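Removed from the display is one protein chain of the complex; every other protein chain stays in position.
So, subunit A:
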Amino acid sequence: MGLLSAFQLIVKRDLLLAFRRRAEIVNPLIFFLLVASLFPLGITPERKMLALIAPGVIWVAALLAVMLSLDQLFKHDYDDGSLNLLVLSPVPLFWLALAKVLVHWLVSGALLLLFTPILALMLHLPDTAWWPLLASLLLGTPLLSLIGAIGAALTVGLKKGGVLLSLLVLPLNIPVLIFGSGAVIAATQALPYEGQLLWLAVLLVLGITLAPFAIAAGLRISVSE
């Protein structure tokens, strides 16, 4: 089987499976909206203050929501044995892992993007910061999926991997958070924000080229257990 057709096959299959388990897609989205709306309630509903913290709040909420969906990334495949078949298939495992990460991003990070304008409006984020926010999330959320998939691959064989997964992945996600919210904060202060976006792009290129190998190694280790 050609590389491209294998890639397409995995993407199609995973999208179909994700569509059949709609609750797993919807729950992180609700979580995203819920967490972000806790801040006005917990800190202050005052306009100025909210506009100030909005970039960080939206970014942290997005990070946590992606985190939440990571646990299931390889779990079903591991449980029903299809992960074993993927590892044994003649197609390189890192290539299949990349396809799975792409689907994970489509049903987590990319969907979150649709909801960010609502949150930006509710948190009174200045209009000038909207595009940087969308751009930073567009560059940053695939990274969250890529980095998170490494942790998910390493912990998939464990019974209680959930908390451990966040412990492993969150420190690695901190640079993404810093650059992502940094770009939006710079934009709210009418400062140049292209630098941070370029850094995110650099990290994304690094992530797409290197993370699949780590994910594949992690899956091999977990399956051989």
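Convention: a residue touches a chain if its C-beta (ideal position, glycine included) is under 8 Å from a C-beta of that chain, and two chains touch if they have at least 3 such contacts; residues count from 1.
Keep this in mind: contacts and distances are computed from a predicted model.
K.L.:
Which choice in "Heme exporter protein C", "CdaR family transcriptional regulator", "Succinate dehydrogenase flavoprotein subunit" or "ABC transporter permease" gives the name that UniProt lists for the one chain left out?
P.N.:
UniProt lists the chain that is not shown as "Heme exporter protein C".
K.L.:
Who touches the missing chain here, A:118, A:164 or A:198?
P.N.:
A:164
K.L.:
Of the residues listed, A:3, A:30 or A:174, which one is in contact with the missing chain?
P.N.:
Result: among the candidates, A:174 touches the missing chain.
K.L.:
Pick out which of A:11, A:110 or A:217 touches the chain that's been left out of the picture.
P.N.:
Per the contact definition at the top, the residue touching the missing chain is A:217.
K.L.:
Would you write out the residues of subunit A that touch the absent chain, in ascending order?
P.N.:
147, 150, 154-155, 157-158, 160-161, 164, 167-168, 170-172, 174-175, 214, 217-218, 221-222, 224-225
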